[in-house]
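Just one protein chain is left out here, and the rest sit where they should.
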Amino acid sequence: MRQLVLLVVALLVGSPGFARAADPGVTDTEILLGGSNSFSGPLAFTGTQLTKVGVDLYFRGLNEGGGVHGRRIRTIYYDDGYRPQDAVANTRKLVEQDGIFAVIAPQGSPPVVATLEYLEQSRVPMLFPFQSSTATRGRKYVFSGLVLSDRQSRMMIDYLAGPRKFKRFAALYQDDEYGKSFLSAFETDLGRHGLKLGATEPVKRGVTDVSAQVAKLQAAKPEVTFLVLTPGPAAQALKERQKIGWTDSVMVSTGPLTDETYLGLAGDASEGVEGLATLPDPLRSDQPGVKLYREQLQKYFPKNEPNRYSLSGYLAGMMFAEGAKRAGRTLTRDGLVAALETIKGWDTGIVPAITIGPDHDTQKQGFWVKVENGRFKPLSDWLKSEP
Amino acid sequence: MALAAWGLGAVAALAWPLLAPPYFVFLATLVAVNAVVAIGLNLLSGYTNQLSFGHAGFLAIGAYTAAILTLRAPALPVPLTLLAAGLVTGLVGLALGIPCLRLDGLYLAMATLAFGFVVTEGITNLDALTHGNDGLRVPLARLGPWTLATDGSRYYLALAVAAAMILAALNVAGTRTGRAFLAIRTSEIAAQASGVNAAAYKTVAFVLSAFYTGVAGGLFAFVVGFLSPDAFDVFLSVDFLVMIILGGLGSVWGAVAGAAVVTVLNDSLAGLQTYRPLIFGAILIACMLFVPGGLAAMTRRQS
Partner (left out) sequence: MSGQALVHVVVSGLATGCIYALVALSLVIVYNATRAVNFAQGEMLMVSAFVAWSAQRAAGLPLPVALLCGVAAGGVLAFLVERAIIRPALSATHWDVLIITLGLSLMLRAAAGIVWTNEELPFPSLFSNHPVAVGPVRLAPVSLGVIGASLALMAALVALFRATRFGRAMRAVAQNQNAARLMGISVERVYSGSWLLAAVVGGVAGVLIAPVTFLSTKMGLIAINGFTAAVLGGFGSLPGAVVGGMLLGVIENLAPLYLPTGIRYSVPFLVMIGILVARPRGLFGQLERRKV
């Protein structure tokens, strides 16, 4: 038994993190970023693409060019499987044991919102989380990574109830912060048009089977059905809809979902689906930034297809680099925040020019898309989310 | 010699927050909490042979009870909160144990599996109380005028509770209850034939096991600081089983050792999450094939 005690103590003492100096992630040669994300579970694909193929892709190119002010950028990620409790534990480990400078591109409203308070107390910046809950807005150390749900909803409802003249809406939504933040935004925006949200069916986070919910929604006969889900159940909803022959409702996906990923899972059941896209077509767009992304993807991670998740991570990396550049050689957390706030009308070559105001929203626009031959085609120009 | 080693171990344990960085204090606290769960699980599975696949459910009940109590009654001193968490969980254990009396082996494993799931579903659905799937932030524990705001303070609390629970468990082994447990484990039918009321003792084992795990759950809530029901899944229950199988079924110190190894291993593998089930599965198989008595048996052989 005492050998065992010695062994455990030795394991702990021998671990690299034991003799740690109090330097939060910035050395002469390196900046350490990290985040808790999904590498298993319902968002395994999007999580991997976002971080290891997105953020890391941008930093690969950046590091090869010498980094920012002579510092290379390194990243560590831990898997939370889309579970808020694990996200908090991982984030704590990253901050306290690994000593990251900032959190970059964590994913999912429930896990991200769970870590907000801890990060705020520890004054660690959370940069560009891939989630849309408005709970992150207006916090000193948080900058959004996606168009937030109230802006998305405004653009979607104004487009659908306005020029498209739809009146009956339903929603299939994930039963947590992700789904509920959209639901309340929909209700507000529909109210402005004198309309109400009709049938809504909740889907438990992590499950794939939504046949019962789809059957119930069909009975309500909506003209538009919103899908506020992760790719798995969303694709299932499309397949189920095809199976029961429910053709008279337009299926509309929200921002984080609108990508060919879930279309691929649904196969030919994805015809006619529409949605709000928050990033340009990663495969076809000829925006200079997107072309550069494709070139680098081909060079460093050739086995990966372009998708909006890795593009989003790539953009997040780009935004961090810009902030770090503007902050100067002396890099502190407060300095980074101040530097990011100076970004006005900055052209990324990917999305419309970025202006970061006091609400710390980095992206505010999306455009309408509709599926044609398995890919989303743009149906509108960039819509505005401000009145 | 053994006394010197124990003495050194006790000093190291007490001085740990002064020696180690905060993250490792947190890790040691987690070891203490998991040790209490492992001992509780051992009481059920190690002694009376009722394999439980649902102990994450008991942990969840204890954790949420403590969290909700602290939210609603913040002035409640933490020992009372932990006691309440244990009692509530113990009651649930009673409610589960009685109908499960006539089940054993596979059927009991299935029933506990279902129980674990129903608990997390229940917690998710009571979302007015628990915040459902979004998760619940646990306020800091209070002891009179003090708030347990540092890793060190929580470590000492966990250490004290774990020490008390270990002593209690070691003492049970020597009592009539303990001997009855052992008799039931060796052969329930023979024990019954010798006049041991197997049903009563199996129920006691259930309740005690649930109580232990509930108290650990309360500690767990304060240590981890944030709860969400999806973290208390069957895979967590399996983690606890690995702890007691690795440590050796029926051994209190084995449970502690198993808890320590699994907790530290889990943390070391944080960057290699995909490999975790592979390693744990291999540990289970290796234990069963080569060292069925676990670490306890290995150390017994040496001494």
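Letters A and B name the chains as they come in the text, with residue numbers starting at 1 for each one.
We take it that contacts are C-beta pairs under 8 Å (C-beta built on N, C-alpha and C of every residue); 3 or more make two chains touch, one makes a residue touch a chain.
Bear in mind that the values here come from a model prediction, so they are computed numbers and not experimental data.
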Chain not shown: contacting residue from A:Gln97, A:Gln213 or A:Thr348
A:Gln213
Of B:Leu208, B:Ile245, B:Ala259 or B:Leu295, which residue touches the hidden chain?
B:Ile245
Considering the whole complex rather than only what is displayed, give the residues of subunit A touching the chain that is not shown.
39-40, 42, 44-45, 48, 175, 201-202, 204, 207-209, 211-213, 215-216, 218-219, 231-232, 235-236, 239, 242-245, 264-269
Residues on subunit B that touch the omitted chain in the whole complex?
49, 51, 99-100, 102-103, 105-107, 109-111, 113-115, 117-118, 121, 125, 189-190, 238, 241, 245, 274-278, 280-285, 287-289, 292
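Definition applied: only the chains that are shown with their structure count from here on.
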Given the complex, residues on subunit B that touch subunit A span 2, 5, 9, 12, 20-24, 26-28, 124, 132-135, 137, 224-228, 230-231, 253, 257, 260-261, 264, 267-268, 270-271, 273-274, 295, 299, 302
Listed in rising order, the residues of subunit A that touch subunit B in the complex are 1-5, 8-9, 11-12, 15, 17-18, 20, 39-40, 76, 78-79, 82-86, 88-90, 92-93, 96-97, 110, 113-114, 117-118, 175-177, 204-206
